[in-house]
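Structure below; questions to follow.
In this view, the complex is presented without one of its protein chains, the others remaining in place.
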Amino acid sequence: MVKKLSEIAEFLGGEVEGDGSIPIEGLADIEQAQKGQLAFVSNQSYTKLMKTTQASALVVFKEAPSCDKPVIRVDKPNLAFLKAAQLFSPESLHSPPGIHETAVIGRDVDLGQGVSIQAYAVIGDRVKIDSGAIIYPGVVIGNDCDIGSHSILYANVTVREKTTIGKNVIVHSGTVIGSDGFGYIQDGAAHLKIPQIGRVVIEDDVEIGANVAIDRATLGETRIKRGTKLDNLIHVGHNVTIGQHVVMAGQVGISGSTEIGDGVMVGGQVGFVDHIKVGSHTMIGAQSGVSKSLPADSVYLGSPARPIGEEKRILASHSKLPELLKLVREQQKRIEDLEKKLALQATTRVSPDNKETERTHDTS
Amino acid sequence: MVKKLSEIAEFLGGEVEGDGSIPIEGLADIEQAQKGQLAFVSNQSYTKLMKTTQASALVVFKEAPSCDKPVIRVDKPNLAFLKAAQLFSPESLHSPPGIHETAVIGRDVDLGQGVSIQAYAVIGDRVKIDSGAIIYPGVVIGNDCDIGSHSILYANVTVREKTTIGKNVIVHSGTVIGSDGFGYIQDGAAHLKIPQIGRVVIEDDVEIGANVAIDRATLGETRIKRGTKLDNLIHVGHNVTIGQHVVMAGQVGISGSTEIGDGVMVGGQVGFVDHIKVGSHTMIGAQSGVSKSLPADSVYLGSPARPIGEEKRILASHSKLPELLKLVREQQKRIEDLEKKLALQATTRVSPDNKETERTHDTS
Partner (left out) sequence: MVKKLSEIAEFLGGEVEGDGSIPIEGLADIEQAQKGQLAFVSNQSYTKLMKTTQASALVVFKEAPSCDKPVIRVDKPNLAFLKAAQLFSPESLHSPPGIHETAVIGRDVDLGQGVSIQAYAVIGDRVKIDSGAIIYPGVVIGNDCDIGSHSILYANVTVREKTTIGKNVIVHSGTVIGSDGFGYIQDGAAHLKIPQIGRVVIEDDVEIGANVAIDRATLGETRIKRGTKLDNLIHVGHNVTIGQHVVMAGQVGISGSTEIGDGVMVGGQVGFVDHIKVGSHTMIGAQSGVSKSLPADSVYLGSPARPIGEEKRILASHSKLPELLKLVREQQKRIEDLEKKLALQATTRVSPDNKETERTHDTS
């Protein structure tokens, strides 16, 4: 696919400075771009690369310096990239609609228009898949599931029975939705399994990374609300609720029944204990351990997680600890020394001609 | 399925207070229960919900207050829930026994009575699957494996060659058992792969979560003993032994050749270094890093893991660190000040009429 730079500018709602007739074959990172490609300069820190890049043209932010290459000036280069990528995106990625002859489809399955079900997918009984949804090879969907329109389940995803997935949801490969929650009752040495008869609900516009595990509820629901984005290898325990528009980085773990508020942002490898609530729009730094409920609109860091200012002061003091320890030991000696001297002074002054001092000393 | 409350009470070994004739259609969480459902009140902290719940009836602990709804009073509401859930559990979840026409079965495979092998499962040569075991779609079992009776392998599980799985074992989707251990010999810059020719043994009554990875032994066995329960996304290295009735929360990682004793309980995201032993019935708090062997019957926390009392004292002192640092710096000034003053006193007292004091000072 080749487009003239001026066509791209028009599509992005910007104007070309320079030769708008040059052909563009694709998009590229400014450092790796080749001739024929369009690169993006989203802020000041990339302007130094404008001279050295091999890109044929650049999309730049409004205040970017001028340049010997043709540029398209826009308000938000990131958004422009998003639009441009859709322009160049290879639609052929996704197989054409239709049910592959090897797909196994259960009884009473309801398939919407233009649904794509690919090789060796296995669809259980009474499953409903809405229009435009794409089910990649090797996906297994249990009985009584609902998959919303235009959702994509990539290869080798497993969705267990009774799961509901909304519209425009993307689930990456290897992810498991609806596995049993981790619940036992101790009976002597043994652990009796508590049946996990609840389900999982994934609302619209959610994206879930690769090799994530989301457990079904013991009773009721594990729910991930609208617009939330989960990275790879995240563990979501039974009966967890994750609010709307939450962003969670890789390898986060959430224990059972914990509630994450709307708009919360969570760094990588964070862990949450069970049965706590995190207020909306709170941010939690990477590798934190959240051991109690957190208020809304706050920033936490550390294990156990503390308000970030407090944690940063503690971390700063850590590097001074060995020195502090040494200092306090020296002080100990100096105090002992002072005490000895003062005691000696007191003694030496206990003389017939200085009774007053001695008396004063006694009362202190 | 609908049952009369009195029938459920009889099944649970309790008695109905109130109208035993009401119909119950299923179980529910007390907060989410609807008309027709039975909810559970296991302890004092849920009694306030007894008035507001929409449930038609309640199973409550012996000392629970009375209520305007029919109740079944029992000793252990959790155990009662476990039994009741079996009563209402949809057996249809599991496909009927039989070998799906698309399953690929190797040579010399030995299948017990009532085994279910579902669509697109692939069973290697010389595999033995005992009576009542259920192999879900997309499961791949390598050559020379044994799967015990009534074990369940959920969709897209991979079991590599020579693995032994006991009776009543549950393996959740996406889990890999028997992948090569992580062993290399450094040869200049390169790392030569040490062949991993051992195997994995999973004993009876073990449950393994979703997307877990359990490596085969280099030589000998990686073994998970009877009754142990592993949550999701756990990493078990080569030649690890996990004892009986261990409970391990999500995202724990165990390095090669480490031995975890019977009845150990491990919080989420804990890491264990290689070649250590953890004594039986020890408990390890979430996110701990276990860097050396731990004794039995103890409680550890932190990275590096310390006895919990010690770690908690350290964590408590952390929040006082910035203040401590400030205090010690102030003390430093006060000590210097004291020293100056004392020195001056000594100086001023060094006068012909007070030689004794001076001499004393000199010897200190």
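So that you can tell them apart, the chains are marked A and B in the order they are listed, and the count of residues begins at 1 in each.
By definition in this document, a residue touches a chain if its C-beta (ideal position, glycine included) is under 8 Å from a C-beta of that chain, and two chains touch if they have at least 3 such contacts.
The structure displayed is predicted, hence computed values, not measured ones.
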**Prompt:** Looking at the whole complex, which of A:22, A:49, A:67 or A:155 touches the chain that is not displayed?
**Reply:** A:155
**Item:** From A:130, A:144, A:180 or A:205, residue that would touch the chain that is not displayed
**Value:** A:205
**Fill in**
Among listed residues B:61, B:120 or B:136, the absent chain is touched only by B:120
**Which residue of B:49, B:87, B:276 or B:335 touches the chain not shown here** = B:335
**Asked** Among the options A:66, A:186, A:293 or A:332, which residue touches the chain absent from this view?
**Response** A:332
**Message:** Need a quick check: the contact residues on chain B for the chain that isn't drawn.
**Reply:** 102, 104, 120, 122, 138, 140, 142-143, 156, 158, 160-161, 174-176, 179-180, 182, 184-185, 187, 189-195, 197-198, 211-213, 215, 217-221, 233, 235, 237, 239, 251, 253, 255, 269, 271, 273, 289, 291, 303-304, 306, 310, 313-314, 316-318, 320-321, 324, 327-328, 331, 334-335, 337-338, 340-342, 344-345, 347-349
**Hidden partner interface residues of chain A, rising order** = 27-29, 31-32, 76, 78-79, 81-82, 85-86, 88-90, 92-93, 100, 102, 118-120, 136-138, 154-156, 170, 172-174, 205, 207, 209-211, 227, 229, 231-233, 244-245, 247, 249-251, 262-263, 268-269, 286-287, 303, 315, 318-319, 321-322, 324-325, 328, 331-332, 335, 338-339, 342, 345-346, 356-357, 360-361, 364
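In this section, only the chains that are shown with their structure count from here on.
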**Item:** CA centroid of chain A to CA centroid of chain B, Å
**Value:** 23
